[in-house]
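Note that this complex is displayed minus one protein chain, with the remaining chains in position.
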Amino acid sequence: MTRKIQKIGRRTVVVSGLAVMAAAALGAGASAQDAGLGTAEHPVEIRVSANESFANQMQTLVVPEFNKVYPNIKVTVDSVPFVEYLAKAMLDITSPSPLYDVAIVDEKWVPQLASTGGLADLKSGDIAAWTDVGYDWDDFYQAALSSGEWSGVQYGVPLRSNLLLMFYNKTLFEKAGLPAPTPELTWTEYLEQLPKLVQDTNGDGQVDAWGIDTYFIREPNTPAIWQAILSGNGGRFFDENAQPAFNNEAGISALETHKKLLDYAPPGALSHGFTESLQAFRQGQVATLFNWVSVYKGTAIDAATTTLKPEEVGVQALPVGSVSGGTYRGVWNGTVPANSQNKQAAWAFLQWLSSKEGEQFYANELGIAPARQSTLNSTPKYDWLVPVFTAMRQGFEVAAQGEMWTLRHPRSDAALQVITDETARALANEIPVAEALQIAADRIPEALQ
Amino acid sequence: MTTAVKSFRWGRTIRIWVGALACLTFLFPIIWMVLTSFKQQTDIFTSPPTFIFAPTLIHYLEGIRPAEVPHRLLNTVIVAVGSGLLSVVAGAMAGYALARIKIRGAGTIGVLMLLSRGVPPVALAVPMFLVARKLGLTDKHITLILAYCTFLIPYVMWLMRGFFLALPKELEEAAMIDGCSRLGAFFRIIVPISLPALLSTLIASMILAWEELLFALVLTNRNASTIPIAMAGIAQDTVNGANWGALTAVGTITVVPVVVFALLVQKWLIQGMADGATKG
Partner (left out) sequence: MTTETTTYRERRVRSLAFARIGDFASRWTFMLPAAIIMIAMLAYPISYMTQISFSRFDLMTFSPGEWVGWDNYAKVLADYRFWSSLRVTAVYLVFALPLQIILGFGIAYLIHAEWRGRGLIRGLFIIPMVVAPVVAGGIWRMMLDPLWGIANYFLGFFGIGPFDWFGDPNLAMASVVIIDTWRWTPFIVLIASAALLSLPRDVFEAAEIDGANWWQMLCYIALPLLAPIIAATFVVRWLGAVKMFDIVLSATLGGPGAATKVINLFIYEEAFRSLRFAESSAMAVLVLVGTTILTGIFLWGSRRLENEP
């Protein structure tokens, strides 16, 4: 490390006082004894970084429940907005003394964070020794657990498992004289139905309901839609060597299909993403919606946020392609920074959260999507969870079959950004679909370097 | 002469009306924001948009609770006031030096400082964080205040230089003959007559600090976390989608203190003008 500093020093273009101070302070902080689980006199404090959308819920509802079991572990949950989360997490875990003992991270960041050596292996060493005998790793859906794995090492446990699913409005299907979708609905059938779902429901001569709304805007989640279509047709986004596998007929047809959906989407849909498509569906303006399972409660149940009735809303995997239905996995993983000084307490927290009991608690009481077979096969406490559990079981199965998730690579976000750029240009008709895929495929190897 | 005065009066009335109309146009999105903050989620996205709805306080009472508004609002006030005052004092002095005092090399320094505004903030945030971490200064108000000064000082300096250039030179010359030091002349003569400009740049600096997101995100975690971070969090909710009710409610809450402050300053300023205290 010292040598590196000297090298930096020689190259410094402008040497400033602060630079010298910063360099002098580098290399501080050696790992000390782990603080254990705490005692009544000396409670141990752990800090958790979580996405802003659930940090508060975790702090106010989950932590008190955890403290019933571990009263001597004080948990503080800090919130970080999504877009800057990766950079912040990266800065923190690469520090010799990270601020956070638990980092709850999106699955696509696990390889990126793990490859810096900043994350602890959850299945070996001390952490394995601190794991309860009854902690059942095999109970997780493989499609969920694999999201926390990188090059054969388990760095994360699934805490919130999101799946891209198809929501449908039964009333609008009925008005169009169409049968409500079933899990067997194929893309061919669906594309035939879509024109009929663009309809005038109140007879005033103006179209007021459309077929579909989902991600079309220029953002990193948008390629997930045509990836899900591609996967359902048995195609792959990337091969085992992380080389682009989408630059072929199957890929072109998947992105063409995604683009074709725009013809049956409401005006302005090209700038619609997560929130806008969701609101259009909740207003009863679109018959189908491809969105995340986490929005189910606010879409079908909660009268404060939706105009739809529970019995109007159906949910299942995306239509069936030549091989299977489509979905896309998005799992938030609990990880422990390798340099944390409270690893035992941190793991106790994560272990409890992802245990059978922990999942039962937050799946039933908070409606957070679980990842364990025992949870998804159990009878939920509330009736509205039944269709969610059913759809999730279907989702996890097809996800595992078609590996329907993001590229697993230490530079995955850079590759995803390239795909996002070109997908956006193709959807906006700036360049033909085939050209967009060609450019993306050409650029990705450089992005992954 | 009377007709000239009359036509001037007419011009005045038209001017006022056109100005007020422009103001109203600019305020429309704000009115829409405030209205939205009192709507149920289901009323926000109706088509066509609705003006008549059953108002609700749910976003103020519950929606914004996760955003820890009071704590973050206090931080935002501390940081905005701190960086605003510091940058106006330092920036105005530097602007005065550039406009009125001949110092060899100061012009170059001034232009360099101005140009530093051209550096994309994205490139500065990470190294600033690295230094702050080495010095144990992350998540502290002072770090954010100093970081904000880097983009506020050049702007204050350059604007105030423009204002000072427009002042008659005889003012401080007279003061210095009267035995004032340079600093004394600046604070006793120049500052009082430049109050409108100083206060306007102060208000603008505070607002720029008030809404800054990038440095705040990188340099703070919890203790010094500011309101824009809360807003970004609500807007980027990856679980339920953006809660527009809560977002507009936070927006409305943050607008109120600044507007009250600005109105007070304006009132005081115009009072001062009427009393002739700032008449050149």
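Residue numbering begins at 1 within each chain, and the chains themselves are lettered A and B in the order written.
The rule is simple: a residue touches a chain if its C-beta (ideal position, glycine included) is under 8 Å from a C-beta of that chain, and two chains touch if they have at least 3 such contacts.
Not measured: the values here are computed from a predicted model.
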> For the chain that does not appear here, which of the shown chains does it touch in the whole complex?
Replying inline: A, B
> Out of B:Val69, B:Leu159 or B:Ala224, which touches the unshown chain?
Replying inline: B:Leu159
> If the missing chain were put back, which residues of chain A would it touch?
Replying inline: 1, 4, 8, 11-19, 22, 83-84, 86-87, 90-91, 94, 112, 116-118, 217-220, 266-271, 273, 276, 279-280, 283, 285, 411, 413-414, 417, 421, 424-425, 427-430, 446-447
> Footprint of the hidden chain on chain B, which residues?
Replying inline: 1, 4-5, 7-8, 11-12, 15-16, 18-20, 22-23, 26-27, 29-30, 32-33, 36, 44-49, 86, 89-91, 93-94, 96-97, 101-103, 106, 109-111, 113-124, 126-128, 130-131, 146-147, 149-150, 153-155, 157-159, 161-163, 165-168, 181-183, 186, 193-194, 196-197, 199-201, 203-204, 207, 210-211, 213-214, 227-228, 231-232, 235, 242, 244, 247-248, 250-251, 254-255, 258-259, 262-263, 266-267, 269-270, 273, 278-280
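As a working rule, only the chains that are shown with their structure count from here on.
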> Can you list the residues on chain B that touch chain A in the complex?
Replying inline: 40-42, 44-47, 58, 65-68, 126, 129-131, 133-135, 138, 217-218, 221-222, 229-230, 232-242, 244
>> So in the complex, the part of chain A that touches chain B is made up of which residues?
In response: 18, 21-22, 25-26, 28, 49, 51-57, 76, 78-84, 87-88, 91, 95, 99, 160, 162, 274-275, 278-280, 282-283, 285, 292, 294-295, 298, 303-307
